[in-house]
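A single protein chain has been omitted; all remaining protein chains appear in their positions.
The chains carry the letters A, B and C, assigned in the order they are written, with residues numbered from 1 in each.
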Amino acid sequence: MNQPFITKEKIRFQHVDYAGIVFYPRFLEMLNCLVEDWFEEALDRPFSKMHTTNGIPTVDLKVQFKKAARLGEILTKKLWVKNIGGASLLCGFRFEDEQGNTCLEGEVTLVNVAFSEEKNAMKAAPFTEEMKTKILKYLV
Amino acid sequence: MNQPFITKEKIRFQHVDYAGIVFYPRFLEMLNCLVEDWFEEALDRPFSKMHTTNGIPTVDLKVQFKKAARLGEILTKKLWVKNIGGASLLCGFRFEDEQGNTCLEGEVTLVNVAFSEEKNAMKAAPFTEEMKTKILKYLV
Amino acid sequence: MNQPFITKEKIRFQHVDYAGIVFYPRFLEMLNCLVEDWFEEALDRPFSKMHTTNGIPTVDLKVQFKKAARLGEILTKKLWVKNIGGASLLCGFRFEDEQGNTCLEGEVTLVNVAFSEEKNAMKAAPFTEEMKTKILKYLV
Partner (left out) sequence: MNQPFITKEKIRFQHVDYAGIVFYPRFLEMLNCLVEDWFEEALDRPFSKMHTTNGIPTVDLKVQFKKAARLGEILTKKLWVKNIGGASLLCGFRFEDEQGNTCLEGEVTLVNVAFSEEKNAMKAAPFTEEMKTKILKYLV
């Protein structure tokens, strides 16, 4: 039975809005960090190496925000693979508070792309077999 | 025939990532600005007045990112109402570049809430009839 | 008598913190937008053209935050040149509220740089005479 990739993130002053709860675009920054950590720690493909030639832009995103998160809370962020295509990846995710309540959950589609020389064009690039093998360890 | 609410926004240096395209959480900040402008300019309910006692948190979001947007581009942002409930609102949105191509589109569900005295609790609050009338002008 | 470069910016929901006032790193984003607008509108050097080969990183910043700014306020942002070196530029700036009160003021040093081919190195590049002439119109 495969397991999701898991990290934690603390709600910071910079994340919250006037109402004292996380401003939702900040949650998407946290989601991007989750993907970034997964690529670096689990898939051996750190963004710092990858981003001169390749990228994994987000092409589709669905999120349900279920519970507000407040300053000082530590969220557990979970990511898993729902489906893998030639050059694309459908991931599920869920952020939970310290009591195990779901703050948000959803799914995100990422596409593996290669940049052309001038960095003004990009095209879908299939995952290598090695990469696919690593990704499939998170298929839940 | 009703029309969508429309504003424009220019892609700034702070919006783009290492690949020179808009980092997607910045698109969601632009979406939040679109909702903010709509509430202020079309619904006579500026966030600056509203946010001590009320809010309209986003509870559901679906976005398809279709075309990268680059530094200096001016996007046309469109918002319209797809459905209105007692205290909730389903809106469609689309961001287009100067050639009319869709950069992103999707739908967002907002809930009208009232904060309790200590701002540590919030509960759904039905829209007034006056508010509903204004909102319905954007039902497309 | 030279005049400063002037633009306006409205305080948005995304700019304010839990206390309902602008979170100060957002003021620096607004300052960066001011520099960006000045380069595009007054110096004919839009960031969208410049940033594949050149940049103007900030090397020194001094700011006094004098008055909190709140959601919905429209700030007037002023920028002027205090000194110009071979490849560097010392600018003064001030943000004022609608009553003319100073919210923040300070000075910022920018350096004109050229990126090397791999974008992993940058070195100071002197301003052209044409560029200097345009810049000097804002020497106050």
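List of remarks:
Operating definition for what follows: a contact is a pair of C-beta atoms (placed from the backbone, for glycine too) under 8 Å apart; a residue touches a chain by one contact, two chains touch by 3 or more.
Since this is a predicted model, take the numbers as computed values, not measurements.
When the missing chain is restored to the complex, the residue among C:57, C:86 or C:126 that touches it is C:57. Remark: the residues of chain B touching the chain excluded from display are 13-14, 16-18, 20, 23, 25, 52, 71, 118-119. On the side of chain A, touch with the chain left out of the figure occurs at residues 12-14, 20, 29, 32-33, 36, 40, 46-49, 51-52, 70-73. Taking the whole complex into account, chain C touches the unshown chain at residues 18-21, 23-26, 28-29, 32, 51, 55, 57-66, 68, 115, 119-120, 122.
Convention: only the chains that are shown with their structure count from here on.
Once the centre of each chain is set as its mean CA position, chain B and chain C turn out to be 28 Å apart.
Our note on geometry: chain A versus chain B, Cα centroid distance of 23 Å, whole angstroms. Within chain B, residues 20, 29, 32, 51 each touch two or more of the remaining chains.
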